[in-house]
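Showing just some of the chains, left in place.
Order of writing sets the chain letters: A, B, C and D. Residues in each chain are counted from 1.
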Amino acid sequence: MSDSMSSISDKAGMSPGSLIHIGDAYEADTRMSVIDYSKETIEEQVIQSTDEILQYMDKDAVTWLNVEGLKDVEHIESIGKILNIHSLVLEDILNTHQRPKFEEFDDHLYIVLKKLALEDKAFNISYEQVSILVLDNFVVTFKEKTDDIFVPLKQRLSNSKGRIRNLGSDYLAYAILDTIVDQTFALLDSLDEILESTEEELLTNPTSGTLVSIQRIKRELIYIRKSVSPLREMLASIMRSDSILIQEKTNIYFRDVYDHALRITESIESYRDMLSGLLEIYISSVSNKMNEVMKVLTIFASIFIPLTFIAGIYGMNFEYMPELKWKWAYPVLWVLFISIPVVLLIYFKNKKWL
Amino acid sequence: MSDSMSSISDKAGMSPGSLIHIGDAYEADTRMSVIDYSKETIEEQVIQSTDEILQYMDKDAVTWLNVEGLKDVEHIESIGKILNIHSLVLEDILNTHQRPKFEEFDDHLYIVLKKLALEDKAFNISYEQVSILVLDNFVVTFKEKTDDIFVPLKQRLSNSKGRIRNLGSDYLAYAILDTIVDQTFALLDSLDEILESTEEELLTNPTSGTLVSIQRIKRELIYIRKSVSPLREMLASIMRSDSILIQEKTNIYFRDVYDHALRITESIESYRDMLSGLLEIYISSVSNKMNEVMKVLTIFASIFIPLTFIAGIYGMNFEYMPELKWKWAYPVLWVLFISIPVVLLIYFKNKKWL
Amino acid sequence: MSDSMSSISDKAGMSPGSLIHIGDAYEADTRMSVIDYSKETIEEQVIQSTDEILQYMDKDAVTWLNVEGLKDVEHIESIGKILNIHSLVLEDILNTHQRPKFEEFDDHLYIVLKKLALEDKAFNISYEQVSILVLDNFVVTFKEKTDDIFVPLKQRLSNSKGRIRNLGSDYLAYAILDTIVDQTFALLDSLDEILESTEEELLTNPTSGTLVSIQRIKRELIYIRKSVSPLREMLASIMRSDSILIQEKTNIYFRDVYDHALRITESIESYRDMLSGLLEIYISSVSNKMNEVMKVLTIFASIFIPLTFIAGIYGMNFEYMPELKWKWAYPVLWVLFISIPVVLLIYFKNKKWL
Amino acid sequence: MSDSMSSISDKAGMSPGSLIHIGDAYEADTRMSVIDYSKETIEEQVIQSTDEILQYMDKDAVTWLNVEGLKDVEHIESIGKILNIHSLVLEDILNTHQRPKFEEFDDHLYIVLKKLALEDKAFNISYEQVSILVLDNFVVTFKEKTDDIFVPLKQRLSNSKGRIRNLGSDYLAYAILDTIVDQTFALLDSLDEILESTEEELLTNPTSGTLVSIQRIKRELIYIRKSVSPLREMLASIMRSDSILIQEKTNIYFRDVYDHALRITESIESYRDMLSGLLEIYISSVSNKMNEVMKVLTIFASIFIPLTFIAGIYGMNFEYMPELKWKWAYPVLWVLFISIPVVLLIYFKNKKWL
């Protein structure tokens, strides 16, 4: 998400609806696959040309076209033509800087959101834009990258277990949405662990590296929140929608995703609060350390500086210094050298510096 | 609540409605008990099989089925079948990471919330999810653990004192809700005490342990708030509901619980404000301490360093140092050694450092 | 308000409507007085038994029953029976942890709020719950303590000046409400003074005691806000109410109290902002002080440590140290001893440390 | 605005509608002037008695009565009687602690707001309450003080330029409102300059006086905001109002004032943000200064303390110290005395302390 928006600003002044892929070009060719299912039958096929879509239309079966990779703009354009999609929607599909939103047209619905996935243990997160087009008995998904995220969903379709084969394209849209949103939970788990280990580190051995890592998590949370917080509003408007493409009985499933989105948003807010708590611990621990350093310095200096002065006195070379000739002067001084530190140490002890 | 959400993310891609218990497995067998009461009669019974429920249905008496322990998924599943509960609700009952919510169906209501209880004096809090299903003359509660929380309520039912035996399943639902919400007040009491003793500690003898404990309370408050703040919204939607399962005259009782939830939420916000006040005291006290340390160092160093220098001068071995031969030089120096500190101490006194 | 909520939590599980006095028991016996007035006549009487109320009912005159002290639960219970008050309301009257609210019933209105009064100059505040029941031509007030707050209002009633004798029980309720809310202004005055003197103290002679007192005011403000901020919402719902007990023309008076509540709330927010400003001054003044201490130390140390070193050189006992025999060596050194501090002092002057 | 609210609290318990002037008594006699204008004619006159108002009523011409000074309560009272104003409004006119508001009555509108004016260059601000009563063809303004603020408006009326003479009392009310609100812009200009010069000061030569002045501006902003932020809401309710006293076509002018109020409010929020930025710079600059002081101390101490020790060694008086007799010992030591500081200075240079 740290990629710049320059591509958008380059586009400023161009006609809306001019199709250009805006976003990081994951150098993957566009890959299209179709799943066509009804209560009884199901077939899955990889297609090469968008013209093959035509055979799946106007059938009673539900068809799911999954497009991975957005490099081949003409493919998306021809899908748009075949399915009669609004040009602004096509533009939004190709521009991968969208914030999650839901748009309603007469004969199709457009849902766009971010798929968040944990790249590795070091809390690197990848953001991928997924667009979902819902038509009558037809669902199209556009992904930036090729991955396995839809594999369990496809298996459920094949195995015919669950409601999924009996319900229409709106339920399929829900199932896809749910799959993507639930990805975020894994991320929150990982966040949980990282916060815990960071706190552990803070309490035992805080370094300036700890601060850097707190700030890194903080920044990542800002990005995550930006991708996740509009989800709630988006799902609310799906639930409010009176499009004929969403059946009454599917609404409860969208409410379920809505609840998940709500939980994710609240968790992120909690993590933000916790992070600021960690930061406070860090700042305090730095202060505490400085305090300790100062105490050591003060104790050493306060004890030895007066003693050095006393020794300095009797290092003077005056001719008339009667003490220099006294026999017990030196042992008496040693008594001083020992008792002054003892008194001071007791004093510091009382001040709880030791 | 620090348990991870990984179980949810593991479930990603599965069919909604596939029943799996998600949450900490409190290794308790599922224990079911039934209380069946009307104005005149009341009976309580522990049941082994869900089939025994059938005999309590279709009767005029109100039946309360209390299920403790969620390990035996098939029990919950069969209850769901008997009472005709929506599969998403069954899923929510088993997944103990729900945020408090109220859902309305044609012939049943679903309420889920957290029971917060103080585990011990050290402000450890246990979170338990309680689900309440309200049907016509039938109430089911699902708890994760076995405990005594419903004992006083059962006694009120037995003793027939109060309205409870005359009113329907909605009033019973209210009584259960009220019992759970009121648990939180004990928690707030304990919080009150802890904040007071922490403040005491801060003002008398702040240690870095105090900071850690402030942060621990802060984090716990974040969790509590997450569990408690949706209560208000939930109760508002119960009050707004026009389900025939909630009678008009019961509404005022739900408003009462709503008021409690409001008070709890406001108290938690107040505690947050107070905690940040405590943190400010802590940080200031650290600064003040460092100030004090610095003053001690400065006073010692400022007094003895000049004196040591003077002593150093007359420790030099130059052949031509006339003062060394003067008779009164040494006593005059002693006057200096005494008057310089006196002057400096007066100076520091004026600066209010002493 | 620092009293614990344990009494409420003790009540958890009890039947709603079981009457127990919850709150600090101000050990005052319940004292009841009645004022009965119409346009022409007015009489005031202290009554001993709740049965005496009956004679005042069903009359055209407006009756105001003022109950002070909530210890005698049976009195409140019998008043409730006579006036046909909902049991939850009676419970709320006795439980003095209510947040200000307004509840509407068919034949009575229930208003509960806090009377805030300044106990002494040290900004100790007493919180007293006042409940107001408004019926047709009948108003009951329940106070925890006996005091003089209603004396001016009673005088206005006696002297028959103003509208008050011509208007119904709703106007009386307004007059009572207004009297209680206006108490808070005295508190804000006192707050104003305290903030001003605290700021004075901060700028002239900040001590750690100043911090403690800032925090104390801050905590007290949290409590005040908790008691005061729901007032606005409460008055808004009174104004929105379409109960026949509140006449259209009285509404404008409630709007007046609403404006007062708004001003109080906004003032409290302003005070919070100012307090955080004071805290910032305090923290900065601590830093500034430390800076000053450090400068003194640095100036002393930087001047005398080099000089001491130089003196140390010529205190060495090497046989071959030619300078020791030079005649002008010692005076030259004195030139050094004077010029080095001068140079350093000029340097520090340029750095604005002096 | 730092005047206390005690006058209000003194009034607690008094009958609403008892007219007393509450606020700072600017010791000015009440001064009343009337402007009466129609399309063709205009006359301006100072009047002594409120009875003179009567001649201006029931005429087609628009009459503007401007009352300056609120000391003579009976004047206001008699105006209220003549114009049939609600007693609560009269009370509000006299009590100069109102927050800006708009109140609608059957035959008159009441607008109250604060006139903010810059007293002098030192950012002292005067707050004056202005009340505007709008009746059919009659406008009354009540001001606390006598000043020139309405002079340009009167000139516009006289010169007959602009719409103002053709439109009714609502347009006059708008013109008055606009004049008062636009005063605030001068204030914001001054604020702009002060913030800029404060920032300049912070970056070049921050003193603790800078902090005090930041805090003073901050507190003044709190007061300004309190006076200004309700304006927006007030103007919105004027625009929403369906009173026959405000004509449809005047609404657009009130929207214009609304926009100004919005801009003022937003500017104040921006200034608050900038102030907190200044505070952060201040705090950082204090830290930076301390850092610099510490570095100087550390450099001096680290260089000379080891050297002094070395000199101390050869100041010892042991009989068997072979070095003392070596011929090259003293020059060798000088090499040490020079090379140790050089090494340390290079070390500090590398640490970027120099």
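Assume a residue touches a chain if its C-beta (ideal position, glycine included) is under 8 Å from a C-beta of that chain, and two chains touch if they have at least 3 such contacts.
Values in this document were obtained by computation on a predicted structure and should not be read as measured data.
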{"item": "Number of identical chains forming the whole complex, with 4 shown", "value": "5"}
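Here is the rule we use: only the chains that are shown with their structure count from here on.
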{"item": "Same or different residue numbers at the subunit C/subunit D copy interface, by half rule", "value": "different"}
{"item": "Superposing rotation of subunit A relative to subunit D, computed on C-alpha atoms, to nearest 5°", "value": "145"}
{"item": "Subunit A and subunit C, separation of their C-alpha mean positions in angstrom", "value": "42"}
{"item": "Geometric centre distance via CA averages, subunit D-subunit C, whole Å", "value": "26"}
{"item": "Where subunit D touches two or more other chains at once, by residue number", "value": "315"}
{"item": "Topology of the chain contact graph, where touching chains are joined (line, ring, star, complete, other)", "value": "line"}
{"item": "Touch relationships between chains, expressed as pairs", "value": "A-B, B-C, C-D"}
{"item": "Contact set on subunit A toward subunit B in their complex", "value": "149, 151-153, 156, 161-164, 175, 178-179, 182-183, 185-186, 188-189, 192-193, 196, 203, 252-253, 255-256, 259, 262-263, 266-267, 270, 273-274, 277, 280-281, 283-285, 287-288, 290-291, 294-295, 297-298, 301-302, 305-306, 308-309, 312-313, 315-321, 351-353"}
{"item": "Contact set on subunit D toward subunit C in their complex", "value": "2, 4-6, 8-9, 11-18, 86, 88, 97-99, 101, 103, 205, 208, 211-212, 215, 218-219, 222-223, 226, 279, 282-283, 286-287, 289-290, 292-294, 296-297, 300-301, 304-305, 307-308, 311-312, 314-317, 321, 323-327, 329-330, 333, 337"}
